[in-house]
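Shown here: the complex without one of its protein chains, the others still in place.
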């Protein structure tokens, strides 16, 4: 039975996440925006709390880790309701992540123990690895200076020498790379074999072959560090390879890529959180300025600010429901690559657009550092870029709709 | 000295064109929209008038013909003012065409003697041809069912047999093809040699090898007929080939393509005319509805309708000035391919967008046939398609900006 | 045709027997010949419908009295996020989609040119029981429970065939739904039997007025109070579907001293002039203009005592309906352009291989799905008795902006071919603009 309301069973979860956002994220938002590269120590306590809640099941997995346990055909954890549908961890995750990012997306991204590497480990690690890496914070190192979105162009190599893989290469844009305990590094076993030879390897942060090159100074999400690394003669035990060590054309890379299908709705959820923060703040400011918003009167019959607000809300709503749809499909074992990319594309662009428009509506209040709107307009932009840019999402959507391979539709 | 006002010397021209639009175009607008495929006989008188005015120089060449006489390096006809700049026939043409299209773009497109074929003849015909084809109405046949924007894919062939070229093929979307005296047909002398082998041939409408297949039923510009032809064993004297009969790699096609550089600002001007008609009508309707537009108050502080109107006006203004710029450059012998395509791209999309938005602002008055807004929203769309679609214009602009060939950037 | 009885029975209980009966009795569905065998049992023997044009002489009168108005029950919510339609919804919308694609689509070009739906098509659509969807079972309705979502799904499916014909088909259903939702016992008894009978009257809900920035909460059509609780109606209504043939209208008017309200107006009331008002699109709906010049109405004409929340709900449900139509026609665009851009070649390969073309298709799909979900949410909130003014407004806003863009992009993707009537995209360009213009006329 068609129902697009947030299920009541997640009310506590959402409310807890909101409280976290209000009490921890928002008060520290400007502080760590200004103090880039300073570790937000306030998060340690929070991470412990989340861990506790995750273990007790209260959060349903509010971090990046939880999201990847189900989805895309793997068995969902929650039991179906009487209507036969499941509302599980994927839905819980997008809801709670949006809520936390309403507080601060940069702080969420640097939440200890909730790195993208954790998601990768959760998705493809074997039992022994799961155990060995449990409780550790894992970052993810994919991008290289010359590769960008083109994962097949990865130049970092991994050579098996005895019981060790030797990694050599350069990685950029590693979120929380300097803060994490582990870094999941994408490297090629054989560059001549293209995507199929790309594997991911778990590297301990203190591995002497892993050298921090620099921390980026960024437009936004400044609470979250972005590290660039050089790997030279970086040796990891062969047990640290995630997934199959064989080069299997197609299958191998699909495993690596699957992480993306699972994380795209999460990034969409981040954009939703930022967008909602902007909308709520702007609505308050507009109310102060005497603007009222009437959902019964046609938008074009109202004030320009009200019409612009309603238009933004409408696009926000579309992005939000696309995101919930993608998560719901994952919860119910339906393949959702198309919907995940649609959600990410829409939420990514709408998030940035809303944030920038809210800045203008609020004038110098929006543009100045006295409030957070200008920060959100900076933060939002990354969400249309990382985990696959807007253009990558449109490519994925088009290929699926048109039945095109990546060589036909580049 | 920088000045973007319409020069005073064209005031009479613009006013005459406006009068024509008011007295001939507008009163017949709905009539020939409804009576598709009926020849608008009211234009015969007008065509004679235009011819007279053109000959007397009063109009500065208000039709499609005049526009192509100068531009792109050829000598402009007007003398430069004291500031060293020229305001010549190209500028006169875009101004007068916009004005006439404020009246009705469909009727302009079927103005006797003012076909695109006339523009082609004016651009590349030799003296003998000029004389022979003088005073005749010439349509232009380029597109083929399988070719679209891809002029290199033209399948119509021309074979020299004795003193005649024998044309065989199929042509679609021939504006005024059934009404014109002549049809300028693009055909390939040798399909294996690609673009360089494409030449244009003047075919008399009554040539027995030229068979009318059908007249299209169209979304808009219904006053202007669009014909599809089959050419089979269609024989024309070899003197009817326009330009050089030799296949010269690059040079040959450039000549044919040059027509486009000259006509793009004219099509942009058509879009401007339609857009201004929409804006004026909408402004009247909004005034009736109690909306006032204040250029001093910020757009976002006003009513939604006022803000939307100002936004549309702003984009109209940008399109208008880009178009005037392209024409002014042609008048002054400056290469303007980039500016011509920028103008066409912007005016094409803005024209359609404004027309569609005006329909919505005016509600059922906009949507109903009682007024002309809905018609303009139908008419406008062709202007973002013919003479090179929006996408073709963006390609041209990008290739020029990025220094890319058409094989690099497809 | 042999029917596997246990399956039918199981299904019938699950999805509402009256709906099944209605479909089984429909001559249309059978003739479609589109059903897979597993579904075929649903449609009984062909029924030949012979009818006379009864509209001229029809009088609306209560055949039996009702003690109190009858309302459809609502479906109790499950509390879970769910995008799965009920079996009943799925089956109804599939049937309607089949009808829309097999019957409406082929008739659309001609109906658009004629500004008229073919009468036999309207009869076929009446046979589908569209006017019965919103009517309580006790009054002869077709579906066990009240559901805007069901109506949304059916509207979407119809508009996938053709928006103009969909409006023509659905216009009387707006009237029957309004009477079912808000009519009192006398209004229901007087009018509803006609909408569950054999000969469905041409009827419309007239809200829109001909001016820029029309706001349905600021009407210029007025109902003055006159003696004996009677009303006198004056004003102009614009783009009313099937206006010229209309026998019954529900008209939105500003009630003197009260606010906007709905009035039942029989065409036979007199002092109503009607003229065709063809528009850019939805032409098959035979839109017309109604002019009311001091039309005298009985006290029983006023619906729901003019309660403002009823009027607001009517407007909101209408907006959801138009968004649903935009979803259906938007889907038609998407389904049409995908094979087109894959087949069409330029510069040596399918144009689908060009990013600009491919991304345009992606964006159609993305905005369409966003609009669809937003529309569903508004309807589902209505079904759950939650406030849905905001959600309806958001769906309308998306429909206005993105449906317009989808229509325009559909033409653009076909280039010059999109501009000629050989391809339906030019019609969808015109139809989709309606979503930002129309108010009322439909209800879900």
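A, B and C are the chain letters, set down in written order, and residue numbers restart from 1 in every chain.
The rule is simple: a residue touches a chain if its C-beta (ideal position, glycine included) is under 8 Å from a C-beta of that chain, and two chains touch if they have at least 3 such contacts.
These figures come from a predicted structure and were not determined experimentally.
Q: From the list A:47, A:385 or A:400, which touches the chain that is not on show?
A: Of the candidates A:47, A:385 or A:400, A:385 is in touch with the missing chain.
Q: Please pick, from C:354, C:377, C:402 or C:423, the residue that touches the omitted chain in the full complex.
A: Per the contact definition at the top, the residue touching the missing chain is C:354.
Q: Looking at A:102, A:173, A:186 or A:201, which residue reaches the missing chain?
A: A:173
Q: Determine and list the chain C residues touching the chain excluded from the picture.
A: 354-356, 359
Q: State which residues belonging to chain B touch the missing partner chain.
A: Looking at chain B, the ones touching the missing chain are residues 1-9, 81-85, 87, 91, 295-301, 310-311, 313-315, 317-319, 321-322, 324-325, 328, 339, 342, 345-346, 391, 393-395, 397-399, 401-404, 408-410.
Q: Spell out the interface residues on chain A facing the chain that's missing from view.
A: Interface with the chain not displayed, on the chain A side: 143, 146-150, 152-153, 172-173, 216-220, 226, 282, 285-286, 288-289, 291, 305, 352-353, 356, 359-370, 374-375, 377-378, 381-382, 384-386, 389-391, 394, 410.
Just so it is clear, only the chains that are shown with their structure count from here on.
Q: Write down the pair of chains with the top C-beta contact pair count.
A: Top-ranked chain pair by contacting C-beta pairs: A-C.
Q: Using CA atom averages as chain centres, what separation in Å is found between chain B and chain C?
A: It comes to 41 Å between the two C-alpha centres.
Q: When the C-alpha atoms of chain A and chain B are each averaged to a single point, how far apart are the two points in Å?
A: 49
Q: For chain B, what residues touch not just one other chain but two or more?
A: Touching at least two other chains: 305, 360-361.
Q: Could you check chain C for residues that touch two or more other chains and list them?
A: Correct list: 213-214, 400.
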